[in-house]
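Every protein chain but one is kept in place in this view of the complex.
Chain nomenclature is as follows: A, B and C, assigned in order of appearance, with residue numbering initiated at 1 for each chain independently.
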Amino acid sequence: MSALILISVLGVLVLYVGLFGRKDMLAPVGILGVLGAIALFATGWHIPHELLGGMLEFDGFSTGFSLAMLAITLLVFLFGPDYYARMANNVAEQYALMLFSLCGGILLTAYNNMLMLFLGIEVLSIPLYVLAGGKKYSLRSNEAALKYFLLGAFATAFLLMGIALLYGLTGSFDMGVLAKHIAEAGTGSALLRFGIFFVVAGLAFKLGAVPLHFWVPDVYHGAPTLVTMFMATVVKMAAIAGFFRFVDITGMPDPLARILVLLTLATMLVGNISALRQTNFKRLMAYSSVSHAGFMLLALLSDSGTEAGNGADVGRTLLYYSFTYALATAGLFILFIIAKRANNGDEHHQIFRGLFQTKPWLALCGLAMLLSLAGIPLTAGFVAKYQVFLLAIGAGWLKVMGFGVLMALLGIYYYIMVARELFMASEEPVTFTVSPLNGLVIAACTIGVLLLGIWPQLVGVWA
Amino acid sequence: MVSTDLLALLVPALPLLGTLVIGFGRKRFTANSGGGLATALVAGAFLCSLLLFLRHDGGTRIVHLFNWITLGDMNIPFAFQIDALSLWMMLIVTGVGTVIHAYSIGYMHDDPRVATFFAQLNLFTFAMLLLVMGSNFLVTYIGWEGVGLCSYLLIGFWYTNPDFNYAGRKAFVMNRIGDMGMVMAMVLLFLQFGTVNYVPVMGQAGAMSPDNPLIITATLLLFLGATGKSAQLPLLTWLPDAMAGPTPVSALIHAATMVTAGIFLLVRSSVLYDLAPYTQDIVLWVGVATALFGATVGLFQNDIKKVLAYSTVSQLGYMFAALGVGAYSAGMFHVTTHAFFKALLFLGAGSVIHALGGEQDIRKMGGLKNTTKTTYITFLVATLAIAGIPPLSGFFSKDGILAHTFADSPAAYAVLVFAALLTALYMFRLLFLTFFGSYRGTAHPHESPKVMTVPLVILAVLSAVGGLLNIPHVFGGNEWLKHLLATASEGVAAEHLDLPVSTEYLLMASTTLLVVLTIWYAWTIYGKKTTLDGEPAGMPFLKRLVARKWMLDGLYAWLVEKPFGWLSRHLFSFGEGKVAVPLTIGTGKTTLGLGELVRKVQSGNTSFYLFGMMAGVVVLLLITLLSA
Amino acid sequence: MDSLITAIRVVPLEHYLVLSFLLFSIGMAGALLRRNILIVIMCLELMLNSVNLLMVAFSAFHGDAGGQVMVFFIMLVAAAEVTVGLAILVHLKRNTDGVDINTLNRLKW
Partner (left out) sequence: MELLALILIPLAAASVLMAFRPAAGTARGLALASTLLTFVLTLWLWYTWGGETVIGIAKDWVPAWGMRFVLGYGGIGLLMLLLTGLLFPFIIGTGYKQPVGDAALVNALLLFSQSALFGVFMAQNAFLFYIFFELSLIPIFFLLLYWGGEHKRAITIRFFLYTLLGGLALLFSIAFLTLQTPAPHSADFTALAALDLPMDTQLWLFWTLFLAFAIKMPIFPFHSWQPETYTMAPTQGTMVLSAVMGKMGLYGIVLFLFGIVPAGTAHWQGFVITLSLIGALYAGVIAFRQDDLKRLVAYSSMSHMGLMSAALFTMNAYGISGGLYQALAHGVLMVCLFYIAGMLFLRTGTNDMGRMGGLKARMPRLALLFMLVVGNAISMPLTQSFPGEWLMFNGLWQLKPWMALVGIPLIVLGAVYMLYAYQRVLLGTPGETAGLELHDADGEEHFLLVPLIAITFVVGIFPNTVLHLVDAPVHQLLNLFPPLP
């Protein structure tokens, strides 16, 4: 709780700092605050506690996820000053909104009550609508924001409808009650089916699962790259966390399983296939995020509730997966921004050409992160996928899993295409300028990816 | 006193040594030094063999060198088997080999790559010795393949000529076709008996009942190998082409030694063949057919070496016929005498070619008996020998075969006699056209140097008196060679010829008479020719057919070579080009195309997105509800 | 208060359900079909409010206040959402004078 408050207060604080025009202080304050929050969470480690009369429940899972999201936010902030260097004013808002959105994310990792679920999602989303439109005078930015808003609101409606129905069934917003009801009354009633269905639809939207993925490519494409990066990482993690909590507490009743299978298959297929011929890096990353959502769903699919079964493992896997995915993605986005600047604003993946010739180590970092996304051994991405495979097989989803393997192969294709660019010579000489700090961030991501790949327990140690 | 094992080791070691020394020092060796060394080494091998032979006590001695292939219960030693049979072959190989080596010094004197030639010739001798000395099928197979390779190299010795290269390749590949049988037979025998050593294999096989499928299969497969090596139907067309090689090569490899490997192999495994009458019949008739084939085609050849080549083919046919009727000793005897007179014939031919500066067409020869006297006389001796005029060696050996065949199958006998007459005919045609009449060429004939003529003389003597080795009882002989070989080969020991003496006399007399008549006939046609216009046009069909070698080459080209080339081309252009690779690439391209398609769904239109979301949700809803 | 609840309970629950579904569908249809973004936003509001209706009905029938609390939250959040939405819309209007939803098609494929 204290951490939650700290973060929201921090947001306000940042706004004030901005008010006093201390642009240079924004990032440091933010970073300090985030570090503080991390510290608070770290102290609250291993101590499950409830808040707001059980509406929020901070257990190992939510703590771990919150920490991971904070860590990624830290990376974003570290890169922030560089990115916003050219932006004259309203920089404070950017940081503040990210922090607010982060609060929503943390709510999603810990909610125990559908009211909190709803609030979490909204608190997470609304700042993002604004952030997506961060470049006031860029049409693409506006369009992205508006699309995101419209589609988001639409999905919210679904979510709410679902919540309402479930409420109608149990007469309470408490997940525990719902779980108990399912356990006792079974899954017969139409209210339950519809309710679960609509809630899942709402969650799937945030996660960017097919068929509710339409916003992902456009918004990722249109939003300012740093925001895209934030969405692709922190928001993703929050969404999967929220999704997991819902599935886990309800203990995967049978209609839910059926929906999830379809979602999983569709997401893996569409996400990977659409990425094949994508040459705009931001959109490529968007599709890649969809496809990874698919793999996370596969893990989720194998969940059979914490009480009954492997919930804890699934949670661990999801955390590992989303965190490593976020690390690699964050690093790549920073690399992308650097390359984009070097090629005056071009966003196609050819902009990476010549990197190996001029900055070999940077290229190697990029390679490592791409391979991680592709799931090649000795990278975290590989271990993550392997865990997912293990879960899926353990839960007996052999065929779905076989399909997943094929899709993973497609995935490798488009990541390798980018990797290939990294190592090709560019037609005309390009100069990539990397500030030490950025280099540090990228290196951090790479090291993280490799370290977690070689020593996976690093994440698995909690709970 | 050198131990027997060491001697046995020396026999193949000396030629090998020659190969290495001459081969690596080929820049330094001249014809004389290199040739001299090579000859000396082979002569040394001959002496060793001779020593071994003299020491030979009629037993079988296994000289075990080391374990070659050992795996689990498989143990294949690298060992030599010293017994009468191998000793006899060693003597032939090294003896004739020595003579031909010496001859080559003169014949190849001016060739720039003479050292290489001798290295390869020595290598051949080495391989041939392994072949005959091996104590098991695999060691024999080493030599078997080795001689094949050497013959490939030596046929294509003048490698700038594509035809020669082709001939070499043809020889090797046809041998390989035979080798398939050889290998399979070895595998079969090994899996049956758990060993490939001759002694135990023959021992165990001897205990088996005759006509059992295993033995028949094995013998047939072995015979396939033999047909390849010994140029029997249907695998014989390589031998005439092999004449592309230098003449000494033709003499050594394609007349005296390598081509008799098949006969050797069958004699080695005579036990098996005695157990498989079916196979024996096949061997007999293949031999007979080949004998006839060679003789007929030989009639129409105008290249002096080609004539001899086909004659070789037909003589080999005789030998197989002998094996077919179980007359192993007769076969071996003919191998021996044939080695003498056919080597002599080739060397004589070589001498003639040498004398005419490379001319090989007998239509451009004639009247050489005055200019090249030694060659002429020796050649005459050989011709008489091969024609089977008593008391020359050929008479005895051929007669042995005929007698046995008559006892076993008169039909085969008739054909063989006919072939014998043809032999006389084409041989004397050759002789007359070459040495009689008047010279039709343009070169300036001159007798060859001593180094070439001396070998001729030696061989002439051998061809003349070689018959003494195995004089049949009817002449009060004791069939020395047969008794010798009987110690080594149960097959020979089991031989028996039950013909009344009178019949035998009759056969010999009649055959000889017919032959003499044939010779006279040949004289009338070819004896006094001064000019020669090729065969008269409008030959009858049969004649044309024979002149074209019974279309055998065409048959192969049509049945094997063309289809194979076609297959190869089309498997590549179709199988790979149209199926395998496109399938892979196609899969990839389709997937990519699909990706392009799916990507286009992202139309950018918000209403459409909203609709899509709703539609998707509804579809999901329906599916989940319906599947419930 | 109780009277209100009893008044609500006069109408059977199904009717509320159906009604709110109808509203929801109308809203959805509008959101899909209308060109003018303002109207689309209104339709979205309509969808949310249909949910509110449902919530209230349920809370009445369950005799549980939670539902009504939720309704307040929904209104709140919806207000915030719309504010943001409108702000963005204003920007769009500035940059491209027009609120036609079909103008939003720069980002595609």
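We take it that a contact is a pair of C-beta atoms (placed from the backbone, for glycine too) under 8 Å apart; a residue touches a chain by one contact, two chains touch by 3 or more.
All values reported here derive from a predicted model rather than from experimental measurement.
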{"item": "Shown chains that the omitted chain touches within the full complex", "value": "A, B"}
{"item": "Contacting the left-out chain in the complete assembly, out of B:G34, B:G106 or B:G146", "value": "B:G146"}
{"item": "Option from B:V173, B:I282 or B:L299 whose C-beta touches the chain left out", "value": "B:V173"}
{"item": "Touch criterion as defined above, residue of B:L17, B:L47, B:V187 or B:M208 at the omitted chain", "value": "B:V187"}
{"item": "Sites on chain B contacted by the missing partner chain, in the whole complex", "value": "66-72, 74, 78, 138, 141-142, 145-146, 149, 152-153, 156, 159-162, 165-166, 169, 172-173, 176-177, 179-180, 183-184, 186-188, 190-191, 564-565, 567-569, 571-572, 575-576, 580-581, 583-585, 588"}
{"item": "Interface with the unshown chain - residue positions in chain A", "value": "376-378, 383, 386-387, 389-390, 393-394, 398, 401-402, 405-406, 408-409, 412-413, 416-417, 420, 423, 456-457, 460"}
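One rule holds in what follows: only the chains that are shown with their structure count from here on.
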{"item": "Chain-level touch network, classified as line, ring, star, complete or other", "value": "complete"}
{"item": "Most distant chain from chain A by Cα centroid", "value": "B"}
{"item": "Busiest interface, counted in C-beta pairs", "value": "A-C"}
{"item": "Intercentroid distance (Cα basis), chain C paired with chain B, Å", "value": "99"}
{"item": "Computed distance of Cα centres, chain C from chain A, in Å", "value": "27"}
{"item": "Where chain A touches two or more other chains, by residue", "value": "146-147, 150, 154, 217-218"}
{"item": "Residues of chain C engaged with two or more neighbouring chains", "value": "28, 31, 101, 104, 106-109"}
{"item": "For the chain C and chain B complex, residues of the former touching the latter", "value": "28, 31-33, 35, 101-102, 104-109"}
{"item": "Contacting residues of chain A [partner chain B, same complex]", "value": "146-147, 150-151, 154-155, 158, 193-194, 197, 201, 205, 210-212, 214-215, 217-218, 254-255, 258-259, 262-263, 270, 273-278, 410"}
{"item": "Chain C contact footprint on chain A (complex, rising order)", "value": "115, 118-119, 122, 126, 129-130, 133, 136-137, 139-140, 142-147, 149-150, 153-154, 156-157, 160-161, 163-165, 167-168, 171-173, 217-218, 221-222, 283"}
